[in-house]
Each structure stands twice: as structure tokens, then as C-alpha cells.
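Once you've had a glance at the structure underneath, I'll fire off some questions.
The complex appears here without one of its protein chains, the remainder shown in place.
Letters A and B name the chains as they come in the text, with residue numbers starting at 1 for each one.
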Amino acid sequence: MRHLMSPLDFTVEELDKLLDLANDIEAHPDKYAHACDGKKLATLFYEPSTRTRLSHEAAMLNLGGSILGFSSADSSSAAKGESVSDTIRMVSCYADICAMRHPKEGAPMVACRHSSIPVINAGDGGHQHPTQTLTDLLTIRSLKGRLGNLTIGLCGDLKFGRTVHSLIHALVRYENVRFVLISPEELRLPSYIRKDVLDKNNIPYKEVINLEEAMPELDLLYMTRVQKERFFNEEDYVRMKDFYILDAAKMSLAKEDMLVLHPLPRVNEISVEVDKDPRAAYFKQVQYGVYVRMALILTLLEIEV
Amino acid sequence: MRHLMSPLDFTVEELDKLLDLANDIEAHPDKYAHACDGKKLATLFYEPSTRTRLSHEAAMLNLGGSILGFSSADSSSAAKGESVSDTIRMVSCYADICAMRHPKEGAPMVACRHSSIPVINAGDGGHQHPTQTLTDLLTIRSLKGRLGNLTIGLCGDLKFGRTVHSLIHALVRYENVRFVLISPEELRLPSYIRKDVLDKNNIPYKEVINLEEAMPELDLLYMTRVQKERFFNEEDYVRMKDFYILDAAKMSLAKEDMLVLHPLPRVNEISVEVDKDPRAAYFKQVQYGVYVRMALILTLLEIEV
Partner (left out) sequence: MRHLMSPLDFTVEELDKLLDLANDIEAHPDKYAHACDGKKLATLFYEPSTRTRLSHEAAMLNLGGSILGFSSADSSSAAKGESVSDTIRMVSCYADICAMRHPKEGAPMVACRHSSIPVINAGDGGHQHPTQTLTDLLTIRSLKGRLGNLTIGLCGDLKFGRTVHSLIHALVRYENVRFVLISPEELRLPSYIRKDVLDKNNIPYKEVINLEEAMPELDLLYMTRVQKERFFNEEDYVRMKDFYILDAAKMSLAKEDMLVLHPLPRVNEISVEVDKDPRAAYFKQVQYGVYVRMALILTLLEIEV
């Protein structure tokens, strides 16, 4: 039985197959409308994440399956002191597959060791958020036609941004990828990723402070939210949160076919005037997130259509 | 694409068609049991309202569709600072139709401007609650056989009661309608409704303080809850909340075919001894609320059976 703990759980070949399946679902949704009839997805969200929860639920419903679960720890047995390993053994009796979101790093890993159903890591603290990375990869491959030969700008909070770290891990496996790391000094990409991932794989990158300067060379700009909860104090947050705001003026410096991605929710790091720009792909990304999760559920349940 | 923001979004003719459909659903539920197979309703409740949420969900399930969503703002992305317009763009990827409840007036209107799926306003602050009005109209038409030629008593909190305001707006479009406005001085119907709606449409009405006096002439008595949260101070609430309590003694003064309606939940404004009176229609109203929401979902999704 297979789980999804990290985006690297899939080889490049397996990933290609998964993304192919997602594209086939996009093209022929009716073909998959009953693929999971009688199957149940449990969403075990120990912290709220409406977007991620609803995306998994929509995916299962699109496949004809059913959903059950909890959306915050308050309403879970965790409040009574139950361990994750006991909870997953219980849930294994209630569902055929589950998606777990947990504030503690490694909790889904503990779960999958005691589970008799596939476990999807739907985010564990600052650690991993693999279905977001799958979403990003499907969006890029669908809209750019490739995952290699790209100059990718990563902008905003590169220090704590888990989606950025995961995306780097995933993209270094493709040919001819370059990164432009755009962040304030205080939120630079950690050295354990620069050294152990980028340098080790001989991936060219540069670090810049100015978003405008970076724009012209990018094939892809991945914006991230500056999350208040990552900061140690209010003052730092206020000083930096508006540092990198993407607006129409900055977009005018970019290539005509550059894509803007964002894991969402955004607060104000992308001006709403950019929404109408055909290069804005962040809402399309949401739809790709459903397709890739449908493909993931089918793959983990080993259902072929 | 069509949304439901206000009960007046439908013309009288469209409304007749919707209520006809609701009555057909009531008569032949099996005919509609698979009308929404494969469709998803998202309930986006930024404040809890169990009754309204479950009524929409039951409606969708009765039509063979599925449900997903959130039941309070705590578990939504709003807590992360996401705008309603971004949330609805996300939800448009997850569902085929949505019902939104929001504490802020106008939020569903903002949503429908950015939505690619039909939006049902399931209550926005003190502003509108159109599905309650549709429920009231279906109940009256089904049990009285007509929406015109009625003397309607509105009792309780006429100042803040959003359901009362909406019902007045909806009923003034019918022939020969009279209102008896029964409330304490402090909770009178606002002048912008008396003048701009009743007077402007030449609708006869009178204002009375004594519920007993009004009883004999009514074809319909619409009771409302005195909502604690509408008061500025505890003292005013305590003084007034029991002012208008409907009991068996008062019911004995009414016509034999008078109907009692109430949007529910009630606290103590209708004595439980009235529940067994055949003229008590407030629990039937709940059932009509499901039928009319089924008709609404079919209408907005443009599904014909």
C-alpha cells in the first residue's frame, strides 16, 4: 500500500504518469465520475485549512465517492488525549483513504505506519505540503507544456515558505532549470536548501532583492504570502509584508508568456489588478489542484478507469 | 448565469413558476431524486446558522447531489485574511452552486460578481435572507391557496427583523394585501419601509400595540423572535422579550383558518401549547423550506426534469 508523504515519493516517471492522468481527467471528467463509487475519503484536519480540505473533498466527490471527517482539532478525539496512531487505526475502519493536516511535523508519517488505508499528507507544520507541489507541477506542465527548460522566480518568504522548498525539491529533477530567488535579506532561502539541494545538483540560481530587476528573465513567477504567524514580532511583519507586491507596472516588465503562480490564499502580495492579466495562473491553479488530487486518489487506491 | 441575492430577483411570474416547481417536488419527490446527480453544493457559512445550512444541504441531497463546505468562519480561509472575492473564485472550482451566509451586508453580492457558479444569499447581516422569504411564500400559497387577498399580521421585532422586511417587499406585489403591524413602540417598522414600500404602493396597513386586538381580522400571523443580539442593552431586551407571546387564549380570538408562521428558531414567543393547534404552520414551514430550496437549486442550475 502506498501513501503520499512528500512530493519526492513519486519518481519522475511516476509523476509523469500521475500528471498525465490528471490531464485525462481534465479532458474527460465524465469518464471518472463513478470511479470511486462506494469509496470514502476521511479528511482529518487537526488545524483548519478550508482550501486544502475542500479541494480533497471536491476531488473525491467528483469521482463519485463520499466524504467524512473533521475540520479542526477541537472536534476531534485529540482533545481527549488520543494519539495519532490510535486515531488512524480507528479511521482505517471508517474510510478507504484519508488526507491528514496536522500542525506537528511528521504526524502523517506516524499515521501511515499504523494505517491500513492510504494516507495523504495534506500539510504537516512547516515540513511538507505535497499535494500543493503536485498542483504546482500540474499547473506548470499544463500551461507551459514542460517542467524543464525554465527560469523560475520564487518571491517573498523563502525562509519559512514550505511550498517554495517543496517546489525546489521537485523541480531540480528536471533538465535545465534555473532559479531566481527574490526576497528580503531576512527571509532568504535557508542554506540547507541552497547548499544541499541547489548546489549539490548543480542548479544555477541567483539571489536578488529587487523584484522588478528579476522580472524580464522569468518564465514563471511563484509568489508567496508573508505569513504573519511565521514572524517573531509584529514590527518585523509590518515592515516587510508589503515589500514585494506584484502589480500591473511590474507585470509590464515580464515576458509575454510568463506565468504567475501563488499557492493562495493571497492577502495583498498580488494586486487585484493583476487578476485579469492572462498570465495570472493562480486561480487556474486551484482547478488543477482538484484534478491532480483526483489523479492522486485513483493512484493511491489503485483504481484504473 | 443567475444568482439569488434578494427575493425580488424573481418577477411575480418567475416566482409562480418556482413555487409551482416546489409543489411538484412535494407531490412527486422521486421524480427529482437524481436531478442533481454529480452536482455539488458548497455551503459557505461565515457565521453559524444550522437551520439554514441543513435546509440547503437536505435540498441538494434530496436531488441526488453532494455537499461540502464550512459551517463557521473559524474553519475558513477568512481567518487567514482572504477576501470573499478570492474565496468564491476558489469555490467555483470545487462546486457547481453555493449558498453563502455572511455577517456583513453585501458579501454575497461581492461574491456573485466574481463567481463562475450560481450564488445563493443565505443571509447577509441584517440585510436579506431571500430563501426564508421564498419559504414563507411557498408556505402561504400552499396552505392558503393564494398570495393576494390577505390580511397579514406581522408581530414582534419589526425594526430589526430582516425576514419581516423581506416578506413585506415580496407581498406588496400581490393584489389586495393588507398589513397589521404589531409591535412595541421601540420596535416599529422603520419609516423607510412604511413610506417607501407600503405608502408608495398604496398598501393599506395599521400599526397596533396590542396583539389580542389584532387577532380577529388576520388571515395570517407572522411571529418573530426578539433577537437578543439586536438590542443595545440587556435591560431593554429583558423588558420587551416577553411582550408578545402567542398562547392558546390569544389563538381563541383568531379566525378558524388563520395561519401562524414563524421563521424559527423560536424561544418563547409562541407557547408550546399552540404547537398542536391545526393553524400552527411553523413546522410545516420548515418542510416547505426544503422544497423551495430544491426548486431554487434546479432553477439556478437550469436543470429541467
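Of note:
What we mean here is this: a residue touches a chain if its C-beta (ideal position, glycine included) is under 8 Å from a C-beta of that chain, and two chains touch if they have at least 3 such contacts.
Just so we're clear, the structure is a prediction, and the values are computed from it rather than from any experiment.
Summary of contacts with the chain left out: across A:D86, A:D196, A:E213 or A:E273, the touching residue is A:D86. Across A:K40, A:H102, A:H127 or A:R225, the residue that sits in touch with the chain not pictured is A:K40. Note that of B:A58, B:L143, B:I203 or B:I245, the residue touching the chain absent from this view is B:A58. Take chain A: the residues that touch the chain left off the picture are 38, 40, 42, 66, 68-70, 74-77, 79-82, 85-87, 89-91, 93-95.
Summarising the interface, chain B meets the missing chain with residues 33, 48-51, 54-55, 57-58, 61-62, 64, 66-67, 71-72, 225, 264-267, 272, 283, 286-287, 289-290.
The rule is simple: only the chains that are shown with their structure count from here on.
In the Cα superposition of chain A onto chain B, the rotation angle, rounded to steps of 5, is 120 degrees. A straight line joining the Cα centres of chain A and chain B is 40 Å long.
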